[in-house]
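A single protein chain has been omitted; all remaining protein chains appear in their positions.
Which chain is which? They are A, B and C, in the order written, and residues in each are numbered from 1.
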Amino acid sequence: MDKVFLYNDNIGFCGILDHMGDDLAIVNSARVSFNTTHEALTDRDIKLIKYLYANKHTSPFEHCTIKFECNVPLFVARQHMRHRTWSYNEVSRRYTEVDLEFYTTKEFRPQAKSNRQASVHDDILINPVLTTVVGDTQDWTTRADEAILLHTQNSVKLYESLLDKGVCREQARMVLPQNMYCRYIATANLHNILKFISLRDKPGAQWEMRKLAQYMGEVVSELFPHTWEAYTLTTTI
Amino acid sequence: MDKVFLYNDNIGFCGILDHMGDDLAIVNSARVSFNTTHEALTDRDIKLIKYLYANKHTSPFEHCTIKFECNVPLFVARQHMRHRTWSYNEVSRRYTEVDLEFYTTKEFRPQAKSNRQASVHDDILINPVLTTVVGDTQDWTTRADEAILLHTQNSVKLYESLLDKGVCREQARMVLPQNMYCRYIATANLHNILKFISLRDKPGAQWEMRKLAQYMGEVVSELFPHTWEAYTLTTTI
Amino acid sequence: MDKVFLYNDNIGFCGILDHMGDDLAIVNSARVSFNTTHEALTDRDIKLIKYLYANKHTSPFEHCTIKFECNVPLFVARQHMRHRTWSYNEVSRRYTEVDLEFYTTKEFRPQAKSNRQASVHDDILINPVLTTVVGDTQDWTTRADEAILLHTQNSVKLYESLLDKGVCREQARMVLPQNMYCRYIATANLHNILKFISLRDKPGAQWEMRKLAQYMGEVVSELFPHTWEAYTLTTTI
Partner (left out) sequence: MDKVFLYNDNIGFCGILDHMGDDLAIVNSARVSFNTTHEALTDRDIKLIKYLYANKHTSPFEHCTIKFECNVPLFVARQHMRHRTWSYNEVSRRYTEVDLEFYTTKEFRPQAKSNRQASVHDDILINPVLTTVVGDTQDWTTRADEAILLHTQNSVKLYESLLDKGVCREQARMVLPQNMYCRYIATANLHNILKFISLRDKPGAQWEMRKLAQYMGEVVSELFPHTWEAYTLTTTI
């Protein structure tokens, strides 16, 4: 498992760069309380992992870390970076104007009626026809995805015009829309990664966000299979 | 001191909502180490505050907190929220589409040559004339501020067209540019507020960011005058 | 509510020094998401508090803080200070040798058989008779509480002998037993205070620790009654 594309646009991705620890390391960190160490996982150890997770003895999971590389739209990155237990390093648009990329989709979700915040999470996906969306005097129709694409291109043109005239990058970037991709490195310990997944891969979370959290869940299930099982047992209860 | 506008647009502001503690509380927190308490600040107490700050005995400053309300452009809010020791609550564009506001300016800074990240921080402010910036087939000229305003209006039109056709807010917001204002509540303890100011009000930091940090410095200087003096003594050294 | 003694010895106490916020402030912090503010708590606001707490929307509770003063035995202070979201300032035994106090009790709990970590939490309290406990060559009997008292006095005598001979406090303190009282100031935001209480006032937690957590619960229930109700509803489910 190296890196997966999260959406249908071959741009948004997440991958694992490095990690520290495994299920055995968690057990041995926990067994410090008993002053013993194991060389290999036993059945009792696997039970111990489940017991620890179910009973919120979270500290043994903090000695394992995973380092990810993410490339996600700004509105997803913003939600990720609200988690204050992670470390982040991000491509700065104050530094560079190269490699500007933008998220686009043909699949739009209807607004949920009951939950003001959410979208409807079933198969009703729409790509409506819009009229008079871009420009001042024009009046033509286009699909939503094309309208967004055109809007994005106009944003980049304006951005580049500003740079051409000598305006600093840190100001010019204000015209770039929030479907702009952000590339960054994100590291956290296993306890906080699981907490992140539990909050960001659940009904009510934005679909684009859930895709990132789900990928991280797959990484955890490969690197820490018994911890992942303990997590799924606890969160489905 | 209640609330000040940060820029020239009568939109961006910061204000203080609440706070806990004063210089005397800091001294008494520190004097717990000596097992004594004072009723009023003495000259020795003021010296103690300076000694504590200069010698990185930061814990006594952590028992004081300030709660701010901020309304700043997204690119400023993003920098603020990278500070993981603060607590934030933000108007969610997944919830509401009302009160959309955008940052505009007539004063653009040139790109710095020496520092790839920064702008030139002197009086050379420009508002260049751009050509062919918005729309597909047009070819006209306009000042940068007007071009940005027009771009912003087009973004909102597209956003509203998407909502009109039933697209969920959480997706539609992707077309909104990063000069969109974010309103949020932000709370931190005094130690972390001073750390924030030291990192965000210095040469190399973005001007729009520095305005926020400078206002917070004014709040600290009123509520905790001796701590503020200790801070300025240490950071100018 | 100012300060209560936690045990039967008129030494261990906890009190509130300061606080910021109330239930209304929590609601208004949360309503920033909706871009509205209330002047007084409505029934819907009270429901909102319960909804927020039950659904782990914890950030609105982070803008409220409480500042406590604690005086508890070292083995309790150690558990408290493992909570890394609090701020602490403590009487340092490297600074001062005055006001040494020690925890004593006549009520000892039997070791639990099923849970290796816990004691039996019912009314079986013992104060057993011990033989040959202190000194080298003696052979006499005494109640546990008296034996501990004598041991504590011997510890202090040894500590003072070391100081008298010029040994530094930071080394001499190593002979002081863990029933030594620690006085400190502790501040946290409401979210983390409730998390602390949920982990430290539950079956399996040490009785002396629970007393501290229970007092903090009383403080919360006075200052933030609706939040406290939301907390008790969620934790008893």
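Some observations on this one:
Simple rule for what comes next: a contact is a pair of C-beta atoms (placed from the backbone, for glycine too) under 8 Å apart; a residue touches a chain by one contact, two chains touch by 3 or more.
Computed from a predicted structure; not experimentally measured.
The residue from C:T58, C:Q206, C:S221 or C:T234 that touches the chain not shown here is C:Q206. Checked against the hidden chain, the listed residues C:N8, C:T37, C:Q178 or C:T235 yield one contact partner: C:Q178. If you put the hidden chain back, the residue from C:C14, C:I66, C:I148 or C:L199 that touches it is C:I148. Touch with the chain omitted from the figure is made, among C:V4, C:L41 or C:L163, by C:L163. Considering A:E90, A:E146 or A:E160, the position touching the chain not shown turns out to be A:E90 (whole complex). The missing chain lies against subunit C, touching residues 73-75, 78, 81-82, 84-85, 88, 92, 94-96, 103, 105, 108-112, 116-120, 126, 128-136, 138, 144, 147-148, 150-151, 154-155, 157-158, 161-163, 165-171, 173-180, 206.
Mapped onto subunit A, the interface with the missing chain covers residues 17-21, 25, 29-30, 32-35, 59-60, 62-63, 65, 67, 87-92, 95-96, 98-99, 183-185, 187, 189.
Here is the rule we use: only the chains that are shown with their structure count from here on.
Of all residue numbers that take part in the contact between subunit B and subunit C, over half occur on both sides, making this a same-residue interface. Rounded to whole angstrom, the centroid-to-centroid distance between subunit B and subunit C, based on C-alpha atoms, equals 37 Å. Averaged Cα coordinates give subunit A a centre that lies 25 Å from the centre of subunit B.
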